[in-house]
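Notes to accompany the following structure.
For this view, one protein chain was removed and the others were kept in their places.
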Amino acid sequence: MPFTAKSGKFSASINTLTMGTGEKAIVLGGENVLPFYTFDAPIENAPKVGIEITDGGLEAEPECVKKYYEGCETIVDMAKKAATFEGVDFLSIHLEGGDPNGENKPTEELIKIVKEVAEAVDLPIVISGCKNVEKDSEIFAKASEVLSGKNAVMLAAKEENYKNVGASAGLAYKQIVGAESADDINLAKQLNVLLTQLGVDAKSIVMNVGTAAAGYGYEYVVSTMDRIKAAALQQGDATLQMPIITPVASETWGIKESIATEEDMPEWGDQEARGIDMEVETAAADLASGSNAVILKHPVSVATISKMIKALV
Amino acid sequence: MALKGLDIFKLSPKKNCKECGSPTCMAFSMKVAQGAVSIDACPYFSEDAKAAMSEATAPPMKTIKVGAGENEMVLGGETVLFRHEKTFVNKTRYAVDICSCMDDATIEAKVAELKHVDYERIGERMYVEMIDVEYDPASGADRYVEVVKKVAGEGRVLILDCQDVEVAKAALDVCKDAKPVLNGANAQNYEAMSKLATEAGVVLGVYGADENELFDTLAALEKLGNKNLVFNACTSSVKAAFATAVQFRKAAIKDSNRTCGYPSIVNVSKLAKGDSHLQAALLSLFTVKYGSIVIAEKISYAEALPLYGLRQNVFTDPQKPMKVEPGIYRINGADENSICLTTVDFALTYFVVSGELERSGVPCNLIINDAGGLSVLTSWAAGKFSSSSIAKFFQEQDIEGKIKCRKLCIPGKVAVLKGELEAKMPGWEIIVAPREAVQLVKFLKDMQ
Partner (left out) sequence: MTLFDVVFSGNDAVYGLTENAINEAIAKYGEDKAVAFPDTAYSLPCYYGVTGTKVGNLGELKAALGVVKTLMTREQKLNDAFMSGVATALCAEFIEVLKYIDGATPYEAPCYGHLADAVIRELGVPLVTGDIPGVAVLLGAAPTTEDAVALVKSYQSQGILVTLTGGIIDQLEEAGYKTGANVRVIPLGKDVTSVIHVVSVAIRAALIFGNVTPGDAGALMEYTMKRVPAFVNAFAPLDPVIVACGAGAIALGFPVVTNEDTFKVPKSLINQPDVSKFNATSLEARDIKIKITNIDIPVAYASAFEGEIIRRKDMQVEFDGSRVDCFELVQTKEMSEIEDHKIELIGPDIDTFEVGSKHSLAYIVEVAGKSMQADFEPVIERKFHSYLNCVEGAYHTGQRDMFRIRIGKDTFAAGFRAKHIGEILYAKVKSEFAAVVDKCQVKIITDAELCTKLRHELAIPVFDKRDERLLTLTDESVDVYYSCIMCQAFSPSHVCVVTPERLGLCGAVSWLDAKATNELDPQGPCQVITKERPIDERIGEYEDVNEAVNKFSQGALDDVSLYSIIEKPMTSCGCFECICGIEPLSNGVCIANREYAGMTPIGMTFSELASMTGGGVQTPGFMGHGKHFIASKKFMKAEGGVARIVWMPKELKEQVAERLNATAKELYNIDNFSDMIGDETIAEDPETLLAFLEEKGHPALSMEPMM
C-alpha cells in the first residue's frame, strides 16, 4: 500500500507582484500552497533573494564583507559589483544614515545615491528606510519620484506614516508599497486595510510582518508568518494575501553573535562564518515560515540561500 | 481527535482517592486530556473506559525515547502542525556525522569540535546531543565496532547508521545499554533489524528509497509489533527530504495516519556534502519544519549560535513566554559605579534592551526583576512589576550592597511608578527612560 498524502493545495493564493522592469524584473508570490510545499502544487515563482548595500558605502560594511567589494570606490561601484554576485535577484539600498538620531544625512544626499545607483544597475530596487517615520516619509516620497517607472519597493510604510508613504509611493508614483508591522497578524492586516482604504492597490503592497535574528524572539516571527499564510490561503483572507519580504541583514548584522570579533570571543571562532551562518539560518527560517523574498548582506549568504531555494522549488 | 477533560472525567471513577497523584479526579482527567499524564496512572478506570479512550487519547505522533540515564531524551509526541495552535513539545536534536572510513585523528578532531560547543542559554544546555556513526563497508565490520566503541564514551547518544544486520549486531553489543538509535532498517532487512532492535531494547531507524517504500516498511514493522521507530527522510534530494518530513508529519497529525506518526531523522550532511553554509541553512529549515533529529557534518559555534537560539524560540510554549534569570547583568564592562536600568525578565524584553544597551557602548547595570516572565505593561497590569515588587527585589538581591550608583532608569511605559519608587527606595534617583528600547542609545548618550 503506497503512501498517499492528502493534498494541501488551497483555492486561494498569494498575490503576484512584479518588482522592477525589463529583463531583470522578478515576480513574487502566486503560490497556493505553504512555503516550499511543492508536493501539494507547483510553486511557479520561487522566493527571491536581495542583496543590501547602505548609504554608508564600503566603510560601513563589516570587515568580512568588504573584501568582496575590493576595488569599489563609490556606492555605485558597490551596487554594480553586488549585481554580479551569484544568486542576487534584486538590490536593496538601505538608507540607514538618514536617521535623525544617527547621522541624520539630508534627504537630498540620500536621494542622490538612489538616483545614481538606479542609473547604474538594472536590477529591481528596494529602498529600505532609516526607521524614523517622519524622515522615511520624506525619503520615500523623493525616492519614489526619482525611481519613477522603475516599479521599486519602498520598505516600508508603518502605522504612523502609512498615509504619507502610501500617498506618495503608492498613489502619486505607483511604486510598490512595503507595509511594515511588528509580529502581529492583526496589525499586519490593519495596515493593509488602511493602505487599501487610502487607495493603494492591494496588488502593489508587499508586507514586512516583522523579523528578528534567530534566537531573538524568533518564535513571534514564525507564528506571525504561519498565521498570516493560514489566513491568506486557508481562510482566503484577501487582506493578507500580499507577498512577504523580510529584511534579514539589518537584523542579523547588529547582534553580538555576528559582530563580536574573534579576539573578543575566542571560543566562538571565526567571525565571518558566524556572521554568514546567523544570516543564512535566519533567512532559511524566514523562508520556511513564509517569506517570499529575503534581503541579505554577505555574498556567500546570498549564494547559499539562493542554492537552497533552487533545491527546494 | 483530542478528547476534552470533561469527557474523560465523565468516565472516571469520581472518587477523589488521590492514588494517581492528583488531588481530584477532575484534576487528573484534565491532565490526561492535556497529555501530561497517562490514563494508566489511575487504577480504577474500568477497562472498558480505558479501551474507549485509548484510541481517542492516543497521541497522533508517538513519543520516542532514546539514550539512557542523564542522556535520555524524548522525540516526537507533537500534537499540532504549528506552534501557535498549542505548542511544540519535544525539540529537535542535533547530531554530527562521523564515519568508520575516517582515521582516528579525524574522528578525534571531529569529536573535540562538537564537544567544544557546550553552553547555557536562558536556562537550557546547548550542545550537540548525538553522534551519527556511519558504517563504511570498505573499511570493514571490525573498524566500525572500534569506532563505535571509541565514541561511545563521549556522553552523546549514538545513532548507529548501519544497514548490515551482522555489523549492527556487533556494534550494538558494545553500546546497547546507552540506548542508541539503530538506524538501519530497510525494505529488505527490516525483520532481522527489528528483532535486533527489540532484543536490545533500542529505537529502530527506518530507511526507504522513496516515500512509498518507507511507508510500507514502517507499516510492515508495525505489523511485527514494533512501534519503537523513527524514520529517515529521503536522502535523494533536499526536495525529497523536505517532502517526506512535511508530508509524514502532516499525515500523522492532520489525517490521523498513525503509521506516519514517528519522529524523523534528516541527514543534511548527505544532502549538502561539503557545503557547510548550505548545511547551516538546512539545519534551520528542518528545525522549523519537522526534523526530530538533524545530522550535519559539523556543528561549531558558527552553526550552533543561531541554531540553538532558533530552536529555543520555536519550541517555546506560546502560553509561557521565555524568562531570563533575574539579577544584575553588567553590560559594556559596567562596575558598581555605573548607571542602573531595570526592567522585566521576559526574554524578548531582555534581549531587545540588552542589545540596545550594548549598542550604546555605555557601561550600565541592567537589573532584571522577577516579573513572572511577562512584558513590561503586562506584568505591570498584573501587579508583578510594581513599585513594591521592585523595591522588594532590590532588597532581596541586596542591590544596594552590590552597586554604589544610585541612579535607576525605569521603562518609560511605567513612568507612573516614579513617585512611588522614590518613596519606597529612598536615596535612589528614579529616571524615566524612553518608552521604546530603540530610543535607549540616544537616551544614554544624551545623559552622559
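Remarks
The first chain written gets the first letter, and so on, giving A and B; residue counts start at 1 in each chain.
Everything below uses one rule, namely that contacts are C-beta pairs under 8 Å (C-beta built on N, C-alpha and C of every residue); 3 or more make two chains touch, one makes a residue touch a chain.
Bear in mind that the values here come from a model prediction, so they are computed numbers and not experimental data.
Of the options A:Ser7, A:Thr21, A:Asn104 or A:Gln234, the residue whose C-beta touches the omitted chain is A:Gln234. For the chain left out of this panel, the touching residue among A:Ile26, A:Ile127, A:Leu147 or A:Ala167 is A:Ala167. Contact between chain B and the unshown chain involves residues 4-6, 9-10, 14, 16, 22-28, 30, 33-34, 84-86, 318-321, 378, 381-383, 412, 414-423, 432, 435.
Listed for chain A, the residues touching the missing chain in the whole complex are 141, 145, 163-164, 166-168, 171-173, 183-186, 190, 193-194, 198-199, 201, 220, 223, 227, 230-231, 234-235, 237.
In the analysis below, only the chains that are shown with their structure count from here on.
We define each chain's centre as the mean of its Cα atoms; on that basis chain A and chain B are separated by 29 Å.
Chain contact summary for the complex, chain B toward chain A: residues 82-84, 116, 121, 211-212, 214-216, 219, 237-239, 242-243, 246-248, 250-251, 254-255, 260, 275-278, 280-285, 287-289, 300-303, 305-310, 312-314, 316, 318, 347-348, 351-352, 355, 358-359, 438-439, 441-442.
By the touch criterion stated above, chain A contacts chain B in their complex at residues 1-3, 5-6, 8, 36-39, 101, 131, 213-220, 222-223, 226-227, 230, 254-257, 267-270, 273-274, 276-278, 280-285, 287-289, 300-301, 304-305, 307-308, 311-312.
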